[in-house]
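One structure is given below, encoded as structure tokens.
Of the protein chains in this complex, one is absent; all others appear in place.
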Amino acid sequence: MPEMMTLIGGRTSKQGTSLTHGKLDGEYLEVTSTVEMNVEDMARLGLKNGSRVKLRTPEGEAVLKCKGRETKDLPRGILFLAYGPLSSQLMAGDTAGTGMPISKNLDVEVEPVPDQAGP
Amino acid sequence: MGSPLRIVNGRVYDPANGVNGVVRDVCVRDGKIVDDVPPDAKRIDATGLVVMPGGVDIHCHIAGPKVNLARKVQPETHRDDVQLRTRVTRSGTGGTVPSTFATGYRYATLGYTTAMEAAVPPLGARHTLEEFHDTPVIDKGFFVLVGNNLLLYRLLQEGRLEEFRHALAWWLTVTKAYAPKLVNPGGDEMWKGQRNANITALDDKIGAFDLTPRRVIAAFIEAANALGLPHPVHIHCNNLGHTGNVETTLETMRLAEGRRAHMAHIQFHSYGAVAGKSRSNPTSRARDIAEYVNTHPNISADVGAVMFGHSTSMTADAPLAYMLYRIAGGKWVNADTENESGCGIVPFTYQDQVYTNALQWAIGLELFLLSEDPWRMVFSTDHPNGGSFMTYPRLIRLLMDSEFRKQQMAQVNQKALDHTSLRDLQGREYSLYEIAIITRAGPARLLGLTAKGHLGVGADADITLYEEDDDKEKMFAAPRYVIKDGELIVEDHEFRDDHGGRVLHVAPAYDAKIEQVIEPFFEDYYTIRFANYAVDDRYLSHHQVIPTAAPAAAATPAGAARP
Amino acid sequence: MSDNLKVVENATCTFCGCVCDDMNLTVDVDEHRITKAENACILGKAWFREHGIEQRPFALIDGHEATTEAGVEEAAQILARARFPMIYGLSDTTCEAQRVAVGLADMLGGTIDTTTSVCHGPSGIAFQGVGESTASLGELKNRADMIVFWGGNPAEAHPRLFSRYAVTPKGMYIPNGRKDRTIVLVDVRRTASTPAADIFVQVKPRSDFEVLWALRALVKGRKVDPSIERRTGVSLAVLEDLVARMKRCNYGAFLFGMGLTMNRGRHFNSAALLALATDLNQFTHWVAKPVRGHGNVTGADNVVSWQTGFPFGVNFSRGYPRFNPGEFTTVDVLARGDADAALIIASDPASNFPKPAIEHLKRIPVIVLDPKATLTSRLARVAFTTATYGINVTGTVYRMDDVALTLRPAFPSPYPSDEQVLTAIRDRVRVLLGGNRLPAGAAPIAPAVAAAS
Partner (left out) sequence: MSLALTLHTVPTVPLEAEVLSPARLAGLSAPEAAKLTVVYGNQRADLGDFFKVGKGADGELHLTGDLARVKRVGMGMAEGRIVVHGSAGMHLGTGMTGGEIVVEGDAGDWVGSEMTGGRITVKGNAGHMVGSATRGSAVGVRGGEILIFGNVGNEAGSGMRRGLIAIGGDSGDFAGVNMLAGTIVVLGRLGWRTGAGMARGSIISMHPAELLPTFAYACTYSPLFLRLCLLHLGRLGLPVARSQVEGRYQRWCGDAVELNRGEVLLLDSAPGA
């Protein structure tokens, strides 16, 4: 049963340092395919660190690994994801006459992916 | 540098060489004016055309950090005033702050071939030179802002005058500047450090420094003369735009005590107050200013005339810009530069029915008409502060055509005119010879550009050919030919070629030990390394160092040399 | 490691918009590696450490190895043929290369845009609406006794913003450094930056505009309803306290990030903050600065502005520059399917653009200049390997505060610079077109208005 959460895209220093290795490198892909989630939300959804979740917007969907953050650091209902190929999949092309697609605070459907479903 | 060229039969105005409307040939070779060229040289038939040296703008704002901010903040002014690309020239946009390419091409299409950017913080020098690289046709230089420089203040405060002079020379040299510029001395420290306060008088204390504007200005005048710079210190006085500022302006000029000093856009500094009213509307004190300049050959000024319509106020005088923002509303840009300067930008429209605006317009004209030495009271609108350089042809007409002037006067706020002497000056009209002085020969001489502003042998072959016309605005708006460094750039009003233009700068000598004084200050208070501060020569693809005179020669005011 | 080491002092790091110019690089000359980057932050260290010379083809055409010259010919042919060529990227290259790229766009009658449009482009639009009170970073170091970070995470994205420019350094009027400043951080979540703040204000996602608007009202002495807390997560008391501090300080500064620009509200969020800084100047000195991401994105803004009058998203198809975000910005041009060719310089839109834009990139001929292989270079018709600016080539870059610096390269690269490749493409296009392409349209619709009229 999917539930709605708010996805914040952003940059991290780890993403930054991995970027300089090259964007086709494993570390960069690893960093940009891990979504941070509130630990209470994770518990409720039966997710552990490293579990896989599917995020979906009207534009597209992406499967990511999740990683827990304490409530004081990341409120319930909020997700954080470093920009990269997977966050792109969720963004719409409409910029409302600004040139800027919305990439922070996207409404996303969150759905756990059963372990056996993954490669 | 182009093939030899003979301009045949033009009516030549070359005041620096005493040539007043004589029909004769002008010969060009290798980018210079020469005595003669071979008979097979290319010829331009200039019959019926007026031949003048290329125009020289002594004070304008065309490149650098604040100009680019002013460009960026006004997309709406670029939209409907565009510069189309041609096969050989780049496109651009206009408005009161045109893009770099449009700036160069438009100056050229007015017959101007040299322009001086009048206010660049040292930290913005590299940026300014980058824009110069993309400003075609014209030769250009910039005045570097030193009047609010905190290291120079420290040296001055501690009485280290020799080091002060070496530091000034260092700053001019490493930034590739043309002249030192003071803007509202002391004002930045009040603005940035004292909750947006300002200097109100020459004897105010400057923030935390044990200094006054009076001491700062005097020190710069002294140092600039001692360095023998081709152009002396270029001063934007305190209290610009304020009612009653004429006293500050006169006092500032007196500080020169016979030494050379150039007063920028003096129109903005010629305001009186209605007697007995401290917060009155301004009145004109153009007569007092004109009289002082007329009788003091050490002083020169550019007028900074105001023209009605859109302008952009952009200035290193940040408190002034804030005052204008409080009047005009709309957009306001402020930009502080560490240890060196402030800056403010406000789009502004001068309206003929507004008392103050009409008064400013009238004072500009008064100063021209009251001037007795066109060599020392030269042409400017402080582009784009008083109006765009594109208004120059109209301003020339106002000076040359008293009937036109009268018509224009009838359309402005009459109360403002009541507070000026403009109506008494109807008899005065500028001749083409005098126009050639205030737009070419005079500014070139004040800048110490010996190869500019004249058509004598050895001069740069920067030449403009106008079609004579009773409507002087029309005549000066579109020369038929413009020649830069001997190359035909504009022919029959169309671009034939592109051209880079040169950077003009000075390199006064300094004692290298001064760097040991400057470097520790950088370590403490700058966020750029000392080693990365000086601008290297790669930013000067085409350039020319204008030599400094021996210090003794500097005592002779250039303006006085040839009345 | 060889024994052939040299040290390049005062080198400049171009990883982020801080553009710190105090790097002392130890270079292994034989191995073409930087072995030590003194003064660099964690990001800078990675940047310098990882940029060696890789064995890559000079160019790939349709995935096949080719010479740079063959790549130039193919690229020029593609661009000269195109009716709506899009030139994009440019934030990680020198101003000298940017300058050539704008000239190429002009010559072609194409469209040029930089990564600004998906970074602080909305702040640029906000600036065009309300202006901005700003400062060079040294003013923050020397004078700022109150600094408000809004919608950014400098500790991770711009580490030395804290240590070199804004938070801890001592300055002329800030003799005790950190102790003399009040640091406020406003964000929707706690980040690595939060511990640096004296005051952390956590706002609900998507309510920055309301918070800023309420602050503006309070600064102006207007009433704000206490329901502000329910809507934004920030109580009226907290806002009132902030306003009192803001008015009390001597020199205040906002440093704001993409938490404002990439969020619902976009340019209006930035405009609200810029307007707040302007409002505060009635009481004391305040400045605001967008914190810029890429090493020379500020240079790109400057170059495009001085050449065209507009900072990004500029179209030349009618023979003169036009600006209209949403119409001529890259995401829109691609997502709508307008472009029929693309030239991407030092950027990787295929890995961070919205999906519909990436889909279109796959449909059209793409030319890429990049020192490294990227997702974008993988889908390119022509992919050039170029030298890395600041490491292999010199040139000019602008810090986020518009201060220009000259790069000091550490060691040479066998690959050409972006500027060299772009210049070669431009020169070839000039031959193919016989000069600049003549304007397609007649004069603009509105009659040209003299600036003075």
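Things to note:
Order of writing sets the chain letters: A, B and C. Residues in each chain are counted from 1.
Throughout what follows, contacts are C-beta pairs under 8 Å (C-beta built on N, C-alpha and C of every residue); 3 or more make two chains touch, one makes a residue touch a chain.
Since we're looking at a predicted model, the values are computed, not measured.
The chain we do not see here touches A, B, C in the full complex. For the chain left out of this panel, the touching residue among C:R99, C:R216 or C:K372 is C:R216. Check C:I228, C:L375 or C:L405 against the missing chain and you find that the one touching it is C:I228. When the full complex is taken into account, the listed residue touching the unshown chain is C:S317, out of C:S317, C:T330, C:S351 or C:T374. Residue in contact with the omitted chain (choice from C:F15, C:F48, C:F84 or C:F149): C:F84.
Between the chain not shown and the residues C:A59, C:V72, C:I87 or C:L108, the one that touches is C:L108.
Mapped onto subunit B, the interface with the missing chain covers residues 73-77, 79, 330. By the touch definition given at the top, subunit A reaches the unshown chain through residues 94, 96-97.
Where subunit C meets the omitted chain, the residues involved are 82-85, 108-110, 125, 128-129, 209-210, 213-214, 216-217, 220, 222-225, 227-228, 231, 264-265, 268, 316-318, 323-327, 336, 338-340, 437, 440-442, 445-446.
The rule we apply is simple: only the chains that are shown with their structure count from here on.
Central chain by Cα centroid: C, whose mean Cα position is closest to the mean of all protein Cα atoms.
Distance from the subunit A centre to the subunit B centre is 56 Å, each centre being the mean of its Cα atoms.
Annotation: 24 Å between the Cα-based centres of subunit A and subunit C. Contacts from subunit A toward subunit C in the complex involve residues 6, 8-13, 16-18, 20-24, 59-60, 72-75, 78, 80, 83-85, 87-105.
Subunit C contributes residues 9-10, 12, 21-22, 95, 99, 103, 106-107, 124, 127-139, 141-143, 164-165, 171-173, 250-251, 278, 281, 283-285, 287, 301-303, 305-311, 316, 319-323, 396, 398, 402-406, 434-436, 438-439, 443-444, 446-453 to its touches with subunit B in the complex.
Looking at the complex, you find that subunit B touches subunit C at residues 63, 65, 67-68, 71-75, 77-102, 123-124, 126-127, 130-131, 133-134, 150, 191-193, 195-196, 208, 307-310, 322, 330-339, 345, 384, 387-388, 390-391, 394, 524-529, 531-532, 536, 538.
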